[in-house]
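Some notes on the structure that comes next.
Every protein chain except one is present and positioned as in the full complex.
Chain lettering (A, B and C) follows the sequence in which the chains are written, and residue indices restart at 1 in each chain.
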Amino acid sequence: MEINRRDFVKLIGTAVAGIAVGGGAAAIMKIPKSLEHVLFSGPKKETWKLTACGRCPGGCSLRVRLIDKFPIQAFGNPLSPINDGGICSMGLTSISDLYHPSRITGPLKKVNGKFVSISYNEAYNILSENLKNVIKENRQDDIFIIAQTDSAVRTDLFNKFSKAAGIKNLIIDNYEGNSLNPYYDAAGDAPGFIDFEKCDYILNFGSRLSEMSQSPLYFSRSLIDFREKGYKITAAGSKLTGGIFKSDEWVRIQPAQFGELALGIAYVLLKDEQYDKNAEKLITGFDSIKKYILDNYYPDNVEKSTGVPSETIVQIGRKFEKAKAPAAYFDETILYSSNGTLNAQAIIILNALKSFKGFGKVKDSFYSSIINNANAASGNAAFNTFKNTIANKNSIKVLMISGSNFIFNNTDQEKLKKEISSIPFIVSFSSFIDETSTYANLIIPDHNDLEKLDLNFNESTGKSVITVQQPVVDPFYKTTDTGDVIISLMKDLGAKSDFPYTGVADYVKSIAKKLYDNRTGTLMTENKFTEIEKGLRKIGWTSDQYSSFDDFWDSLLEAGGWWNPFGDKDAFAPKINLAGKFPGKFETIEMPSKNKLTLNIFMKNLDYRGSMSLNPVLVEQFGHLWSVFYLTWVEINPETARRFSLDDRSSAFIKTSKGKFPVVVVYNSSVLAGNLDVPFGLGHDILGDKAGINPLMFTENIFDKVSGKPSLTETKAEIVSSSSRSING
Amino acid sequence: MAKYGMAIDLNKCNQCGACVTACKVENNLQIVSKESAAKGRVMQWMRLTNLSYEGNDPDVRPVTIPSLCVQCDDPPCTKVCPVRATYKRDDGIVAQIYPQCIGCRYCMANCPYNVKVFNWFKEDQPVEYEKCYNKDVAVRMKGVVEKCTFCIHRLQKAKEQAAAEHRKLNEEDYIPACAQVCPSHAFTFGDLDDPNSAVSKLKRDYRKFVLQEELGTLPKVFYLNAKSM
Amino acid sequence: MKRKSGFIILFIICAAAGFYLFNSAPKQSTGTGGVTFSHYVHTKQHNIKCKTCHQNVETEERAGIPTIETCSLCHSEIINPNSAEEKKITEYVTNNKPLLWLNYYTVPDYVYFSHRRHVKIGKLDCALCHGDMTEQKSKELNNYKPILMATCFDCHKQRNITTDCGNCHH
Partner (left out) sequence: MNNSQMVDEDEVLFKPIYHSGKGFYILAAALLTVFLFGVIMYVRQLVYGLGVTGMNQPVTWGFYIISFVFFIGISHAGTLISAILRLSKAEWRRPITRMAEVITGIVLVIGGLHPIIDLGRPDRIMHIFERGRLQSPLLWDMTSITAYFTASTIYLYLPLIPDIALLRDRGGRFNKLYTILSWGYQGTEKQKHVLEKAISILMVMVIPIAISVHTVISWIFSMTLQPGWHSTIFGPYFVVGAIFSGIAALIIVMIVFRKAYHFEDYLKDIHFNYLGTLLLVMSLLWFYFTFAEYLTTFYGHEPVEMRVFLYKFIGGYAPWFWLMVVCNFLIPLIILSNSKTKTITGILVASISVSVGMWLERLIIVVPSLANPRLPFQTGIYIPSLTEFSIFAAAASAFILGFMAFSKVFPLISIWEIKEGREESVRLVSDRLNQYLPSKGHIKKIV
């Protein structure tokens, strides 16, 4: 058969078409990857488990929905007295961290600048060898531990470990501790909570109670009830966020000037002679402080330095003195300025003038008898110590980092990075390779919150509640609970240690055993009681019957927590000793001028340490309030913006002494004129979605002298329009 | 037949955004890429929006409302749909049938509340987000319009549960995700046909207002003004 | 004419070759990683009820595909020593290896279908939708009963059940 050219082309064409059709058919028949989970399905059984949220100190109880033993959704537990069925964005999305593709799957060791996988035993041996070597030379001071944990159990373990090993430099970075440190400094004791049953006026200094505090969800509800009762809230602050929004009056003031405002109000109380006479006994050196205030804080003087009209100061003062049980409240937020601790202590003086009537403290019997030193960070070193040591002596031998990403959430990062690389041995317990753990020599990854066993205490709600954070899923990877590592180390290093428990689970159970023995309270199965029940329970009657501790433990896990609905409260009125601090002097704060604006870095609600960037939903929704997505924005008063001819939604640059960064301009009439409000939380360069900018990289090196916290509100900046192209909204 | 409605108390709302996130994760809404987000294609059925500012200087405050599909009783979007992909159900929920939608976006153009979103792309979702998909809700295909459905899958499940237990549907059985998670209980959800339900009582509250009442769309989602400062 | 049929044959051969080359569908077309499951043996011969293995059928929206634990209820010991398939499954059971099943009856992602609703509350027979599975002997589903939306619709209309789209599509 002869084949001419035409036929040949036809033949080839047919063959190619045939292969294409056949291949196409095969490709269509192939099971796409996205369908595999449908085709190869398990029993698809749905179950619900109760656990506690570990994202913040709040102590919310979670209901986790599992399909085939895999958690897919989390909701609030409606029986929890803290969150009452509510849940925040962080809790809602906490599940997805479990599946995060960047999670470290096992212990890692750095060899020639690269991480290699090793076994847990090897990792543990390296860690304990290093510690032993330093301790052998009696150089415990060269060991630093930086632990960021809101868990009381873990804080306790770190405290016990450092005591056993003789390590002084333990830095516990937890929200509650940080908030109360000024109290511990001044009074050796701290109030537990605002007593909403007694309190009738709240003067809030920059705290965003219902957004970011020791228990945002509890405060959300309590503040609403508080206002429904007709009581007023006055908020002072530079930014009107949701938390401050729920106040009746807003005083615009730069956060660094809270102390002067507090003393101005104290002046009114002292001048009117309306302060609680008990205060004279409470405050050591009352007379000198009184004189100091009366001499220096005449409202007109305060107006000059803070810009708050003197009438407003007098009005607030009158409200404060008229209230039976007022509470002047502050929390960690106040510490992020150069006068931070001093400001806080001025507020403590103001509270002392009313004998802390608005505050309360949970009766010792519930918490302290169960766990010693539950939340206290008192007596621990401040982050400042670490920074000074590393900068001056350069003698740190071992650094242990647990849960903290301090490079990301500190200013002057370049210097920190340089200094930290000179430390010979760094061990990190992080679950991710983040900005800080990338400098580690050894990583022993911690469990995810959903894989851990823990107990949550939160005193700041005034409710005696203990929620159980139980593992809802078996550990996915070869991770180890940091608590277990610490306990093993304690046994290996601390000769004096008398810690009898084998692991965290054992320790947690021992705490539960105390609950079982004590029985002051009930399972968290209902949160409303009839009057008769209340009466019966007050006299010690309880309907709960358990055959053994194991029986109790099982019921506790099933109920998700334990609480004492009628927990007694103590009044809070400690002795205030501010020796050497008052009379003192506040640093003068440079105010925004015509061209020098103030860069005011604020934290997004619930994003305590910039960890939102881990979660894809939260990263996308970061700027949802202003419809700015994946970008860092600046909220600016329209009048200020017009002065620099910046349009709404246009892009601009903010210039500081450290450099410039791009932002999207957002008009917000409730921002202080002269302020540039920039959110913190985006801008991770190693971890998470690489979106936005970390404004901390551009702040000047201003720190609070006492706590070493960076000042986020005093950097001077300029703003320049970068182009007229507007961004979609 | 029940007629579902929702009241949002602005006096209680503190703009935490839990409802926004809850909606996103409950209904498997797509997470869009940076490029798409820059073009204005973020998918939200529920969002927090600054309606206006109130108060005088210095105490100027934004009026921020959680805005979602208001489930009009006389919805403009269903009128113009050429294929009945969006329609009002007997229980008042304005539903969207994704396999039916042809993607003409006429309903979006006619929605005076701008609450419908379109699947411009089928974007790759982060692994950790895909693993947490709610199995009760379809993941929408590209090219269709989607909207808030008052978490209609929850209604179906609640009805089924009630039927299995041989009882009537109680008011607390069915609640959309946003209303369920709200930390400050700003949402009240229920049956507007029942004069004794909590939401019906709030409908008679003096603080009640609805968005764009003048259009006569008869929204079933209404707001309660923040009490004066 | 001859030439034309020649081209057709060539086309078919090439198409088959293309299909073979690009075909990457799982080679074991049914059952569990190589095990051929027979509904006939289980239900007809041993008289096991559907819900013994599909345990969630009355409690969940998905009937549930049995796990290896379910299989191990019977297959922990050898029942029929002559069966080659049983040997395989006993191996799975002794090693506690999870089974991957190929699902023949699936509803698309955009359809909400609840077994509880239909089996427990509606009291429908499994065979109404799935056909007579007891006759299912080989690995090919020879009496596979396709379920289309029209099938649902007919039944719903017959029984006077709602046909509102939003009840199944959400």
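By definition in this document, a contact is a pair of C-beta atoms (placed from the backbone, for glycine too) under 8 Å apart; a residue touches a chain by one contact, two chains touch by 3 or more.
Since the model is a prediction, treat every value here as computed from it, not as a measurement.
Residue B:R84 is the one among B:R84, B:R167, B:K201 or B:K227 that touches the chain missing from this view.
Only one of B:A164, B:A198 or B:L215 touches the absent chain when the whole complex is considered: B:L215. Among B:K12, B:R41 or B:K203, only B:R41 touches the chain that is left out of the view. Where chain B meets the missing chain, the touching residues are 36, 39-42, 49-51, 67, 76, 79-85, 100-106, 108-110, 112-114, 117-122, 141-145, 211-212, 215.
In the analysis below, only the chains that are shown with their structure count from here on.
Judged by contacting C-beta pairs, the busier of the interfaces A-B and A-C is A-B. Chain A and chain B have centres, each the mean of its CA atoms, that are 30 Å apart.
Chain geometry summary: the mean Cα position of chain A and that of chain C are 50 Å apart. Under the contact definition stated at the top, the residues of chain C that touch 2 or more other chains are 109. In chain A, the residues touching two or more other chains are 44.
Of all residues in chain B, those touching chain A in their complex are 11-12, 14-18, 20-22, 24-26, 31-32, 34, 37-40, 42, 44, 47-48, 50, 53, 58-62, 64, 125-129, 131-135, 180-185, 227, 229. Partner chain B is touched in their complex by these residues of chain C: 61, 108-112, 114, 116-117, 120-121, 164-167, 169-170. Residue ranges of chain A in contact with chain B, taken from their complex: 44, 67, 70-73, 75-76, 83-89, 92-93, 95-101, 210-211, 216-217, 220-221, 224, 227, 240-243, 245-246, 248-250, 252, 605-606, 615-618, 620-621, 624-627, 629-631, 668-670, 691, 727-729.
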